[in-house]
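A single protein chain has been omitted from the complex, and every remaining protein chain is retained in its original position.
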Amino acid sequence: MATTPGSVITIAEVGAFDEFVRFARRRPSFMVGMTIVAISLFLALFGPYIGTYPTETALPGDTLQPPSWNHPFGTDVSNMDIFSRVIAAPRIDLTIALVSTAIAFIGGVLLGVISGYFGGGGKGIARYVSEGIMRGSDIIQAFPVFIFALALVGFRGPGAENVIAALAFLNIPYFLRITRSAVLQIRERPFVEAARCAGNSEWRIAFVHVLPNALTPPLANISPTIGFSILLTSGLSFVGAGVPVPTPEWGSMIAIGAPNMMTGQWWTALFPGIALGVTILGYGLMGAGLNDFLDPTKKR
Amino acid sequence: MVAPLLTVSGLVKHFPMTRGHSVQAVNDISFEIHRGEALALVGESGSGKTTTGRCVLRLIEPTSGSVRFNGADIVDMDQRALRAIRPQMQMVFQEPFDSLNPRMRIGTIVEEPLKLANIVPPGDRRDRVAEMLRLVRLDTDAINRYPHQFSAGQQQRIGIARALITGPQLVVLDEPTSALDVSVRAEVLDLLSDLQEELGLAYLFISHDLTAVRRVCDRVAIMYLGRIVETGETEAIFEQPLHPYSRALLSSVLYPDPNRKLTRFTLEGEIPSPINLPRGCHLNQRCSWSEPRCVEAYPPTERYGPGREVSCYRAREMAEQDAVVPDGGGTDAPAGA
Partner (left out) sequence: MAALLEVEDLQVSYRADRGDLAILNGVSLRVSPGETIGVVGESGSGKTVLVRAILGLLEAPFSADSGTIRFQGKNLLGMRERDLAKIRGREISMTTPEPRKHLNPLITIGRQMVSIIQAHAKVPRKEAIDQSAELLRSVGIPDPALRLASYPHELSGGMCQRVIIAMALAHNSKILLIDEPTAGLDVTIARQILDLIGDLVRQRQVAVLLVSRDLGVVAHYCQQVAVMYAGRIVEQASVSSFFHQPIHPYSTQLLRAAAAARDRGHAETRATAPLLPADRGCAYAGRCALAQPACRETAPALEVHGAGHLVRCWRSHELARGGVAA
């Protein structure tokens, strides 16, 4: 215990990392989520190289072989090894999900700060802009997500970039609202008034003072949004509007394998389906856990 | 006679509400603060003291009236001119932790007003920050830490350092010790007193804590429902409050000394809402000296000696009755009432 005047007191003598580790250990679901996410990232980077068989070319031999030592997940109707394709798929799914979420995050947060800080009874132009942003966001969120995604992609044609664009566009309102509501609360706090007193311009207050404090809610939502984006991508690919066919992608693999399930080849759609479900679950669990960790009001 | 540093004239602030009502927070007040002088604004909830403080710094736009700082009217200035003046007039806030940006390091927080004011070259700024921290009796290794790592008393001192770094002439202190534990209050108040002497600061000290006020301020203005009811030197007012509200306020102070008898002058009833102000003198419903003329019109401000002003029709009468019936500090009701 320090005794010199003005020295710092810390109740926690351990660093933030140790606290995180301790937190994680007490929440098995969070650990599971983190593990799944880690695996998915690993596969995104190295998946295509791990599989023993090429992921986009048909192999000679019988099609639709059931699971065996050679082919742990069996082969599909074009005699491509399902296992290699399942572990290669994260690359495209995650790339789309991460990039689109990043764009949505940045766009949503910026717009959220502007509309939250300057809106609601502010002066002149800023207020109209903020209202405009909110109404635009309302319009986008009025449509069912999947239909809207389908429409956007249908407009520009399938392909990874278009899926990214569509998802980014659709997720912006979500981050926007979360950020805006955080900003609305923060701007009433005394340190904002203190910043004004210190001579900050309103713009500087919005971006230097308020924004960093409003990041926690949107950050906590990145993980579930990634999971949801993976689901959407797969859904779009399932109906043929997403990633074009030879590229390994869980949704399209499920689409290809679905008819086969009727005829008894259960492995063709099942494994990609499980991979998809587990991955989304993983991102969801991690998101929930992170939310608890970052929330200062929850007792730990 | 040197011109005052701050002159507030006819300040009014009404907050509009729905259906034509408004919260009449500040209702025509005027006062002056001279260089190096500490004036307290004392009152309870609804008195308008906090709103006044913010109007003086123009953190809220006054409804009408003028606020002259060093001769220039702040209320009329544009945003740029106002920002140019900010280094001269700063504020210390009530909430020690919440007035600091939780994600910024102390060094950055304290440096910011200096940086924005651009009065000192960048190289020297850090030195100034260290100097300020030393001045408020904090360790300079606080620079790299975050607000949550400090106690409330220390956080408040950081706020003081931030307020003083640009060398302001006027500091508005909004209940600077209300959120602090009693044992820490004394330290912070002594610090504020010392700093005032050392740096020749003028204070507008807003508080409901009369003990704190007595420790730090030379003069006191007592507010009730948006008006100043009495002004005077601190000791003079504590010794002999003239306005009935001042008497009630002062007799409510509980000194930690069981031998000091409690005086009996308390007011009946609740504080009226600033939305529905009573006509005439705002105290008339609760005051046992109230007469018909108290309801008709707000009493004029009368002088009771140098620097002493009271707004009450019967203050003189009450003072005379005190002299006849000394009571240890206040009479309940007019003699023969």
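Per-chain residue numbering starts at 1, and chain names A and B are given in the order in which the chains are listed.
Keep this in mind: a residue touches a chain if its C-beta (ideal position, glycine included) is under 8 Å from a C-beta of that chain, and two chains touch if they have at least 3 such contacts.
Worth saying up front: this structure is predicted, and the values here are computed from it rather than measured.
*Asks:* For the chain that's not shown, point to the residue among B:41, B:184, B:242 or B:281 touching it.
*Replies:* Candidates B:41, B:184, B:242 or B:281; residue touching the omitted chain: B:184.
*Asks:* With respect to the chain omitted from the figure, which of B:71, B:256, B:292 or B:305 is a touching residue?
*Replies:* Checking each option in B:71, B:256, B:292 or B:305, the one touching the absent chain turns out to be B:256.
*Asks:* Hey, which chain B residues sit against the chain that's not shown?
*Replies:* Looking at chain B, the ones touching the missing chain are residues 44-45, 137, 151, 153-154, 181-187, 189-190, 193, 208, 210-211, 214-215, 235, 248-249, 251-259, 262, 266-267, 269-271.
The definition used in the following text is that only the chains that are shown with their structure count from here on.
*Asks:* Measuring centre to centre with CA averages, how many angstrom lie between chain A and chain B?
*Replies:* Once rounded, the distance between the two centres reads 51 Å.
*Asks:* For the complex, give me every residue of chain A touching chain B.
*Replies:* On the chain A side, the touching residues are 4-10, 189-191, 193-201, 209, 212-213.
*Asks:* Considering only the defined contacts, which chain B positions touch chain A in the complex?
*Replies:* 57, 59, 83, 86-87, 90-91, 93-95, 98-104, 112-113, 116-117, 137-139, 141-142, 145, 149-151, 154, 157, 159, 162
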